[in-house]
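Dropping a structure here in structure tokens format, bear with me for questions.
Apart from one protein chain that is not included, each protein chain of the complex appears where it belongs.
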Amino acid sequence: MSDGYTSGEMMTVTASRALRDGQSCFVGIGLPSEAANLARLTHAPNVVLIYESGTLATKPEVLPLSIGDGELCETALTTVSVPEMFRYWVQGGKIDVGFLGAAQIDKYANLNTTLIGDYTDPKVRLPGGGGAPEMATCTGEIFITLKHSKRTFVEAVDFVTTVGFGRDGTARDGVPHIGAGPTRVITDLCVMQPDPETRELTVTSIHPGVGRDEIIEATGWAIAFADDVTDTAEPSDQELHVLRALKARTETHHAAS
Amino acid sequence: MSDGYTSGEMMTVTASRALRDGQSCFVGIGLPSEAANLARLTHAPNVVLIYESGTLATKPEVLPLSIGDGELCETALTTVSVPEMFRYWVQGGKIDVGFLGAAQIDKYANLNTTLIGDYTDPKVRLPGGGGAPEMATCTGEIFITLKHSKRTFVEAVDFVTTVGFGRDGTARDGVPHIGAGPTRVITDLCVMQPDPETRELTVTSIHPGVGRDEIIEATGWAIAFADDVTDTAEPSDQELHVLRALKARTETHHAAS
Amino acid sequence: MAEFLSLPDAIARYVDDGATVALEGFTHLIPFAAGHEIIRQGKRDLTLIRMTPDLIYDQMIGAGCAKKLIFSWGGNPGVGSLHRLRDAVEKGWPRRIDILEHSHAAMANAFEAGAAGLPLAVLRGYIGSDLPKVNDQIKFIECPFTGERLAAVPSIRPDVSIVHAQKADRHGNVLVEGIVGVQKEAVMAARTSIVTVEEVVDTLDTHPNACVIPGWVINAVARAPGGAKPSYTHGYYPRSNKFYKDWDAIARDREAFTAWLDEHVHGKTHQEA
Partner (left out) sequence: MAEFLSLPDAIARYVDDGATVALEGFTHLIPFAAGHEIIRQGKRDLTLIRMTPDLIYDQMIGAGCAKKLIFSWGGNPGVGSLHRLRDAVEKGWPRRIDILEHSHAAMANAFEAGAAGLPLAVLRGYIGSDLPKVNDQIKFIECPFTGERLAAVPSIRPDVSIVHAQKADRHGNVLVEGIVGVQKEAVMAARTSIVTVEEVVDTLDTHPNACVIPGWVINAVARAPGGAKPSYTHGYYPRSNKFYKDWDAIARDREAFTAWLDEHVHGKTHQEA
């Protein structure tokens, strides 16, 4: 890894580049929010950011701590009720991209945010589904961003909170009006995409300085590499500058409240 | 009939008295609107008037020509969308009284606003159901006001647009969450109410100066009279004064636009 | 992202012969300018959807644009009948049209379900009414939790919805204010949409929960000042109740109607109208 940026910055910048200008994006809190706002402040000034709290086309100066920080409403085009958000905007098919994180992801890109262990006797109870289950099926496609580790990237999730391609890769086949689902998983090591045939997550791009063994080591299943794996482009100075300024503003703001 | 007021004024004043202060009332255009606003300007200052255009707790200075005149919105507490009006307010059970007119009514208080004659080859095509079919089943009770005539008060309506008590008086029996339906029909001759047993409309109050034969003559079925028919109270000077001022304001206003 | 087009260009681009079209606006904000442009462009075989056909559909039906009407209350509000609609239904002039009628509740729910991307709307409706006997689109389902019988109607998904609104900003975001009716639902339920506006402004300058239809769910925005007349635009101009009353006499008579249409629609262009 270059001295010029961290692996976290690499991840966020790569995730931000996945968004195209003008797309409408349903933004999860945390890493997705960081990436989506970076996109808005760099190459995609007309990206439309939507948070499940009902804020449409919001342009926060600092990253929100919660999905419903005041900043989101104050800078939004308008704010709708939460039932309207899920009925007209998510289910109504008005969102191009859902940008999600997760606690656990498996090789078919199923996401678990419910619990580790058994449902009736959980080892760790996680927050639950929130907006993700329907975002994953009603939006055009899904981007997922999270840090790479064996604990997170597992062979099969303990609980399918939010479907990727199901337990066997076929969960979307023949389902009417369903979105394309996870098309891209962006980690601090690489980018993965579902294999066009099997839907198994496959490495398609490796970040600068990362070795294949690192990815294999950090993945809980026998990870496949695409035939034409590319090198992920490095963050530009401008992207790093904007990202760092955004995070600094955010830190100052939240420390004061 | 006294020289002091017309039969139309008698009808409107009687209809207005049916509303109690503080009730929420879904108001049809025309006679119901006149009566409901008279109630608001006299004995029921806190009656809540709701028009299907979405205007909640409106207080128009003049009577609207249409269900969505600007006046209704400008004087409303707030204005909601039409889907919200029918979902949350009507179907949600938030309205005590629906105040309706009709082109045809029958002895079981079924209303026809669809057509005269046969559906596929109508003699007269009327406007249709509008808000009435669900208002009649979702509100607490229904008041109906219209002028008495054989053409209007028929044995059986050509088409049940809006149910009263059905073709045999039993349409509401055993239906969950259904309102009481028509509890009172106010005409220019009398007040009718459904018989507690048969649900057949029965005269319960006769306006001053009106003979039973007049009512029988103007009704298309063998109209029954309750055992304890009362004399409808005359309009007070104050009611007549307020009603005439309201109608004069309305006429001036609409002539100017 | 909404594209700014002239009204004639927007109608030419998005309203095809045979299309299913909803021009909405509940008493308020009725898109007359757009309806007149549809008449001028001679569109035919349209399936017209609108809760309250009002004068705009009376005119379009009288001009021969429609083959079918889906509606829930077809009168001239506060005045009486829609004579062109009645003439088409009763006498087949200028052509016979089919009608499919609902209650307001069902249509409002069907627009809402269309906006919500659902194939159906479920409501507690049509109890005891004869309407289900003459409208085969009304079905009944049983609630899997309570066993209650509930009405179901297909959601409304027009090929194109057209509404009028107060203003748009430069990105095509549109503010609708006052009696908002089912306009937002009509736009969001449709495959394509056109919004005509009184004016285009730099910023909508409104409150946090305003009824704003974002530009990215609209295909075309067209400037049409006065585009709702003789209905009204809250904050801009009042309803011409006089025109609604006068329409009764015009529309009663085929010749008077044709003369009116020639002079006030065919005889004008969008700019003059």
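A, B and C label the chains in the order they appear, each numbered from 1.
Keep this in mind: a contact is a pair of C-beta atoms (placed from the backbone, for glycine too) under 8 Å apart; a residue touches a chain by one contact, two chains touch by 3 or more.
From a predicted model like this one, the values you see are computed outputs, not experimental measurements.
The chain we do not see here touches A, B, C in the full complex. Considering A:32, A:98 or A:131, the position touching the chain not shown turns out to be A:131 (whole complex).
Considering B:79, B:161 or B:250, the position touching the chain not shown turns out to be B:79 (whole complex). Only one of the listed residues, A:91, A:104 or A:152, touches the absent chain: A:91. Residue A:67 is the one among A:10, A:27 or A:67 that touches the chain not shown. Contact between chain B and the unshown chain involves residues 22, 24, 46, 48, 56-57, 73-74, 76-80, 87-88, 91-94, 138, 177. Contact between chain C and the unshown chain involves residues 117-120, 122-124, 139, 141, 143-146, 148, 150, 152, 154, 177-178, 180, 206-211, 234. Contact residues of chain A toward the unshown chain are 29-30, 52-55, 64-70, 72-74, 79-83, 85-87, 90-91, 110, 114, 119, 122, 125-134, 137-138, 159-163, 166, 171-172, 175-178, 254, 257.
In this section, only the chains that are shown with their structure count from here on.
The touch graph of these protein chains is an open line.
Here the chain at the heart of the structure, going by C-alpha means, is C.
If each chain is reduced to the centroid of its CA atoms, chain A and chain C end up 40 Å from each other.
For chain C, the set of residues that touch two or more other chains comprises 112, 184-185, 211.
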